[in-house]
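Structure incoming, see below.
The complex appears here minus one protein chain, its other protein chains still in place.
So that you can tell them apart, the chains are marked A and B in the order they are listed, and the count of residues begins at 1 in each.
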Amino acid sequence: MSTIQLRNLTKTFGDFTALKTMDLDIADGEFMALLGPSGCGKSTTMNMIAGMEEPTSGRILFGERDMAGVPMGRRGVGFVFQNYAIFTHMSVRQNLAYGPRMRGAAKAEIDRRVGAIAELLQLTPLLDRKADRLSVNILQRVAIGRSAIMEPAIFLLDEPLSNVDAAFRAVMRTELKQLQRQFKQTMVYVTHDQLEAMTMADRIAVMDHGVLQQVGTPLEVYNNPVNVFVARFIGAPGMNLLKGKPAESDRGLVVDLGPLGVTPPLPDGLATTLRGARGDVLYGFRPEQVALAQGGRGLAMPVTFVERIGARTIVHLGEGGGAVKAVFDNDVGLTIGQTAIVAPDASSVRVFDAASGVAMKAG
Amino acid sequence: MADIVFRNVTKRYRNTLAVDDASFTVNDNEFFCFFGPPLSGKSTILRLVLGLEAPDTGEILIGGRPVNAVSPAERNVAMVFQNLALFPHMSARENVRFPLVERKVAEAQIEKRVADVAAKLHIGHILHKPPAQLSGGERQRVAIARALVRDPNAYLMDDPISALDARLREETRVELKRIQRELGKTLIYVTHDQEEAMSIADRIAILENGKIRQIGAPAEIYDRPASTYVARLLGSPVMNILKSVRGEGGVEAAEGTIRIADRAAPADAVEIGLRPEDIKVNPWADGGQGRPARVFEVEPLGGYTVVTLAAGQARLKALLRGQPNIRPDAMVAISCEPARVHYFGQSGGALAR
Partner (left out) sequence: MSAVTVTVSEDDMGAALAKPALRDEGARLGFRLTLPAQVLVLFISVFPLLMQLYISVTDWSPLSGLGWWNAWEMWNSFANYTDLAADARFWSALKRTAIVMIVCVPAEFLLGLALATLFADDFPGKRIFYSILLMPMMVVPAVAGYMFFMLFQSGGPVNDILSAISGTQVTIAWLSDPTLALIAVMIADIWQWTPLMFLILLAGLVGVPEDQIKAATLLGANPWQRFATIVLPKMKTIIIIALAIRVIENFKIFDTLYIMTGGGPGVATETISVYIYKVTTQDLIWGYVAAIALAILIVLSIVAVFAMKRMARARQVAA
C-alpha cells in the first residue's frame, strides 16, 4: 500500500513557519499536485516526505508505517529535483544504473533494467553520452529514469518542468502522466503553475504561506473554491472578484456593486446566509463564464486591454478595484476604449465574505 | 526615426550557422518579438542589434544608418537584462542616472531626463530606495528606466520574465505591453513562450535554426501559418497535423475518422492541420458517415476541456469550451469547418484553398 498520510505536519525555521499543521491524505496510485506560489511551503512538504528535512512536529506515514527516524535513503521514494541533480561526471547509462548498482544488483540485471527504462523514456541512443553535455529536455528524462528504475511506490517531483522551455513542457506533461498511469505509482508533484496541476493531477492541494487552502479534483477547486485565494489562483486568468453590498430588491437578493452601477442577482441558495449580513461581499465569476450582452443587462465597462492568445481572446475591462477580465472566442471584435457589457453566467457566480475571504455556501 | 533593418545578415560560430540570411524590418515604436525554440538564433540576433557581434555578411541599419562597423556604445540601443543587473549598492535613482553620468552629461540634463523617465514609468516615489527594498515589478521598471534614460533608438529584452511564477508572468507581460505603448519606443523582445509572444507583440518573427520562417502580426501567423513548423509553434494544445488523402469531394484523414467536404482543397495537399479549438466533437450516431473516433482521455481545465481522441492510429487533441459531459471510451464523430482547415504540401509549406 503506498498511501501517504500527513498528520499535523509543521515545519518552522526559527521564527519563520514554513508549514503550519498540514493534514493531507494521498491515496494509493493517486497523482497529487501541491500547488501554490513561491514560499507557500510546497517544497518544504515534499522535502519532509522524502526525508530530506525533519518535521518540527507532526507525522508522516507511508501506509501504516510512521516515517519518523527513517533516513532518506531507506524510504523507497523516487525524487526528481528541480535542477535534475544529474551526476554530470557520469554517462546517461551510469546515471540510470546508479540506484541498482548501489543496492548491489547483478550486472546482467542492471543492464536489463537500464535498457528497459531507456527504451521507455526514449533515451536508448543516448545511453553512452556524458551527462554534462545534454540539453535540459534530455536531462529531465534521465532524472526521471534514474528514479523510476528503482520502481518506487512513491514518486516525488519538485517543479521538474520549470527549467524546461514552454513547448517541451506540454510534451513532458503528457509523458509524465502516461508514466504514472503505467506504473501506478503514487505521485506527488510540486508546481506553481496551475495549468500543470489542472492538466496532470487527480487531485490538487492548493497552498499559500504554509497553510493548506483546499484539496480537491481540478474541477472541484475550479468550480467551488473555498476562498478568495483559491478562486484567484486557479484558472487562467483567475476568478474576477468585485466588492459589493448585499441588498434586497424586487428581484430578490442582489449585490450592489457601488460605482459600477449595477446590482446583479445573487444565487438564491445564499439568501439565508446573507440576509441581514452587515459586511461587504465579493461577487465572483470566472472570466470564461461571461457572455457579451448586446445592450442587455450586465456590467458596462471600458475595454483597457485585449490579449489575443491563439484560441481565445482575453479582454481586460475596467480599472482598479473594478477591473475584470473576460475570455472570449477570437471573433469577439472588441477594441481598447470601447465600452462592453459583460454578463456573468448566473449559475457560476460565487460569493465570498469580503473580510475573511471565505466562500459563502448556501445555507 | 528608429527603425531597425537587417538585410541578408548571416552569422557563423565555428561550424554552426547561428543566423542564416536574415532580413527583416522592425518599425519605429513597434513591439517586435523574436520567437522560436532554444538555439534558434534569437539571442544572437539581439547581440547583432546591440553590436556585441558583427555580422559575417549582410547589413544592419538603425534609423536608416548602416551600423555594421559602429560600436555598441554609439548605436544607442539599450538592453534590459533578464536578471535586471541593477547595481545593488546604489539607490534606484543612482541606477537610473548611471548611463548619463558615465557619459558626462550635464547635471541639469540628467535631472530632467531622470524625472521624465520616472514619470513615464511611475517610479518617482521609489527612486530613493535601493533595489533590495523594491518589489520585483518595481525593480523591473527601474531597469527599464535605466535603459531608457539615454533616450535610445530602441530597447531590447531577452526573455525577461520566464523566471517568474506563472501568475506573475501573466501580469507582468501586460505591464510590459502597457509601458511600451505609453513610452512609444521600439522594443525588440525575445521569448520562447508562445502565449507571451502572441499576447504582447505587434509583430512576431518566427525562427528556425537561424532562419526567419515567417513575420507577421500574431493573429495573422496563428490563423495563416506558412508551414507546419510555424503552425506547431503557436497554440496550445498544439495544432493537430495529419496525413491526408483525397476523398469524396474533399479530403480524408486518420483512416476516415475525419472527412472534410471541401471542393477548394488544394490538389497537392499531403497533410491537413486542425487547431484543437476548431475540432467539433459530437456523440457518434450509429449509421453516421465515416468512422467514429474514441475518446482516449479527458482533461478538465475548468474553463476549457482538452479531449484526446484516438482517431485511427493518430491521437488528436480537441479543445472544448466549458465542462462538457464527455467520458473516456465514448465513441464520437469528429468534424471541422472547411474554412478552418489548414492544408500543407510535400515540403511542409502551407497551401491556399
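Criterion: contacts are C-beta pairs under 8 Å (C-beta built on N, C-alpha and C of every residue); 3 or more make two chains touch, one makes a residue touch a chain.
On a predicted model such as this, the values are computed, not experimentally measured, just so you know.
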* Structure fact -> Contacting the left-out chain: of A:81, A:183 or A:305, that is A:81
* Asked: If the hidden chain were put back, which of A:9, A:24 or A:50 would touch it?
  -> A:50
* For the chain that's not shown, point to the residue among B:30, B:138 or B:158 touching it. => B:158
* Asked: At which residues does chain A meet the chain that is not included here?
  -> 50, 52, 72-74, 77-79, 81-90, 98-99, 102-103, 132, 134-136, 139, 146-147, 150, 163
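One rule holds in what follows: only the chains that are shown with their structure count from here on.
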* Structure fact -> Whole-angstrom distance, CA centroid of chain A to CA centroid of chain B, is 25
* Structure fact -> Within the complex, chain A is touched by chain B residues 37-38, 165-167, 170, 174, 177-178, 192-195, 198-200, 218-219, 222, 233-238, 275-277, 299-304, 306, 319, 321-323
* To do: Report the residues of chain A in contact with chain B in the complex, numbered from low to high.
  => 37-38, 135, 165-167, 170, 192-195, 198-199, 218-219, 222-223, 233-238, 286-289, 305, 307-312, 314, 316, 327, 329-330
